[in-house]
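Removed: one protein chain of the complex. Kept in place: all other protein chains.
Right, chain A next:
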Amino acid sequence: MRIAILLSAGRHAVSGRPAPVSVELQAIRLARELIRQMAGEVDGNAAGDITGFHAGPDAGPLKDALGHGLPRLIQLSIGAQDDPLPSLAAALGAERFDLVLAGRSGQGGEDAGLLPYALARTLGLPIVADACALAAGPQHGTVSLEQALPRGARRRLTLRLPALVTVHPAAPAPLPFAFAAMRRGMLETREGVPAPRAAGEVEERAYRARPKLIAKSAAGASATERLKAATEAASSGGRLIVDPAPEDAARAILAHLRQIGVLRD
């Protein structure tokens, strides 16, 4: 089992200092526990390997990921303005990884959470979002994973490898940091693929939490009703279909998209 983990240049949410991203550290733990479970033994490297990849000008505090249980980190050296996608795609394409893990989004850096999707498309890999648990699958070459859904719901999936999986914050906490493990871990720097992005494409704004929408029905209603509307799980008006036939599911999705005005014929 060969697992690759994507690590991004994050920042601490309060101090703003460079810091590893928690979901990515959680991905390391999931990977280690998966390999340990498959091997049925303690040594994380015996039954497979885990390699971290970062594309950026400098590994910085990502070295700390080595202290959280990552044995090897490869930094693909590119300029600060370069797009990391080509570098990552080249590096991951060159080696055969069974599983690529990424955080569901970074923190403080380029954290749109789109990169895993773009990478999966480039590599031609299936992608599953928001895993919070991983285990060996029923057949060889599969993993079974738990996907975190809103409001604490979980969905169990079986996934044929190779695949790309993003990790949700509901996964188990990162392994505690061990200074000496960081010292021992291997950090390798390779040339990345220069891929300058057109400047000015992205508008930067200070982050502002999105205000909570108050359900329309409650606007102007009594205070109790407004409170109820604000605190009770606001239903987005969807319909829950359990185990539908693919055609029914597609029809239901199209109908919904039409209803909310995303699709127009």
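Everything that follows uses one rule, which is that a contact is a pair of C-beta atoms (placed from the backbone, for glycine too) under 8 Å apart; a residue touches a chain by one contact, two chains touch by 3 or more; residues count from 1.
The criterion applied here is as follows: contacts and distances are computed from a predicted model.
Undergrad: One chain isn't displayed here; going by UniProt, is it "Xanthine dehydrogenase family protein subunit M", "Fe-S oxidoreductase", "Phosphate ABC transporter ATP-binding protein" or "Putative spermidine/putrescine transport system permease protein"?
TA: "Fe-S oxidoreductase"
Undergrad: Determine which one of A:39, A:90 or A:181 touches the chain that has been left out.
TA: A:181
Undergrad: For the chain left off this view, which of A:4, A:19, A:62 or A:92 is in contact with it?
TA: A:19
Undergrad: Contact with the hidden chain only, please: which chain A residues?
TA: Listed in rising order, the touching residues are 12-15, 17-19, 61, 64, 67-69, 173-181.
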